[in-house]
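Every protein chain but one is kept in place in this view of the complex.
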Amino acid sequence: MEFLRPATWEEALAAKAEHPSAVPIAGGTDVMVEINFDQRRPTHLMDLNRIRELREWEVGDDTVRLGSSVPYSTVIDQLASELPGLALASHTVGSPQIRNRGSVGGNLGAASPAGDSHPALLAAGAEVEAESVRGTRFLPVEDFYTGVKRNALAEDELIKTVHIKRAEGPQQFSKVGTRNAMVIAVCAFGFALHPGSRTVRAGIGSAAPTPLRARAAEDFLGAALGDGGFWDSGRAIPPSLAREFAELCAGACNPIDDVRGSAAYRRRAVGVMARRTLGWTWESYRSTGNGRTTEGGAQCA
Amino acid sequence: MRVTFTVNGRRHEADDVWEGESLLYVLRERMGLPGSKNACEQGECGSCTVRLDGESVCSCLVAAGQAEGREVVTVEGLAAYAKERAGSAHTGGLAPVQQAFLDAGAVQCGFCTPGLLVAADELIERNPQPSDADIREALSGNLCRCTGYEKIMDAVRLAAARTGDGAPEVV
């Protein structure tokens, strides 16, 4: 095994081009587990910690440019108002120690269906900026996940930045685990209201081979809210509407039975989370007009 | 490969490091600092918690090469670290969290203790008067199998009270 220490982004791209089998390591929260447990012996480990711009972030008018190595703790502390769903999701990642090291870029690189940031990215809307010596690609996050622990990166590409839409309405994130902290998702759900476009987006994690959007549910709810004049009136969503949305979200799942939970339970739980997060976001939307909230109403210190 | 970094204020160097070695392994097996513990090596238990450039991290998940040129504080250096923070001129003795863990009976087998101490010290540094919920959240990455955590809660409350009371930070 060789240890590569690129000092700049350009050096990293060159190294990745020269050694396509090199495994990038930033927080190490996935890669080092595989090395410690003898599940992976890459030819090269490439440390990305020295590359400053990967740890930087910038809030633009419409999007947040999040460097791929920005740790979850920064998202929680600094970006909760711009990216409330992602901040909630980040808060469910591992432990404080893991949140100090792990990053959204790493989550995307690992592409585990159980990665906590995926449902929040799907709900908010995000693009992955992948780069190689050959050039730069912008991939909608929906298209980035290609299979269980597989993503759309070419072998010479690295994730540079994740461009995430700034919240223009309430967002929520829920995750089911069988422990109250430090737990891998049995299943997870991200939900965002987009009052500007009068649409909603829903992301599901750990309930299919890849993270996915519940598009039929989004379309149904978006149409129902628009047709019913809910966006303007801000009136309460009838239970039947919420129930149908929840059922469509559950129906979007394609889960498996494993040691963490059964397929039937995952479907059930996604439905419950969909109904609840819709309720929380809509309550927040109503109570603040078209207000942006910080952490979506939950008191999460 | 060779790695060089600072541990507890002292420069350490290790040669012939295999590239897959973790910071934890290098501390324990190459630098004579076995205080950080190897309980799970997958970031689930917090027993290997150290400060890396000030941040609490699981040293089992840091590749040794990633620590190159950086500052590491381990449980072995915690008392001196706390003293320096408090601006104390005293030498010797224990950090307030260390003394509080002893006094409260928060140590049984002690294998989780080094990681818990580093995490609890970082909490009190950041939040001198933590609520119970704050303590539980801050220590949720540190597993203990012996104590049921009750006396760990007592110890952190005690350390915070002693620190906050204007009592000398170093006892």
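Order of writing sets the labels: A and B. Residues in every chain begin at 1.
Simple rule for what comes next: contacts are C-beta pairs under 8 Å (C-beta built on N, C-alpha and C of every residue); 3 or more make two chains touch, one makes a residue touch a chain.
Just so it is clear, contacts and distances are computed from a predicted model.
> Pick from "Xanthine dehydrogenase subunit D", "TldD/PmbA family protein", "Xylose transport system permease protein XylH" or "Nucleoside-diphosphate sugar epimerase" the UniProt protein name of the chain that isn't shown here.
Going by its UniProt entry, the chain not pictured is "Xanthine dehydrogenase subunit D".
> Using the touch definition from the header, name the shown chains in contact with the chain that isn't displayed.
Taken over the complete structure, the missing chain's partners among displayed chains are A, B.
> Out of B:14, B:62, B:124 or B:144, which residue would touch the omitted chain in the full complex?
The missing chain is touched by B:144.
> Mind listing the chain A residues that contact the chain we can't see here?
Spelled out for chain A, the touching residues are 36-38, 88, 91-92, 172-184, 186, 259-262, 264-265, 267-269, 272-273, 276, 279-280, 297-301.
> Can you name the residues of chain B that touch the chain not displayed here?
Contacting residues on chain B, toward the hidden partner: 18, 20, 28-29, 32-42, 44-45, 47, 74-76, 78-79, 94, 98-99, 101-103, 105, 107-114, 117, 133, 135-137, 139-153.
Heads up, the rule we're going with is that only the chains that are shown with their structure count from here on.
> Could you work out how far the Cα centre of chain A sits from that of chain B, in whole Å?
The computed centroid separation for chain A versus chain B comes out at 31 Å.
> Residues of chain A touching chain B in their complex?
1-3, 5, 25, 27-29, 31-33, 35-37, 41, 45, 47, 49, 94-98, 100-101, 180-182, 301
> Note which residues of chain B are touching chain A in the complex, please.
Touching chain A from chain B are residues 1, 18-20, 22, 41-44, 46, 49, 55-58, 60-63, 65-66, 68, 119, 133-134, 137-138, 140-142.
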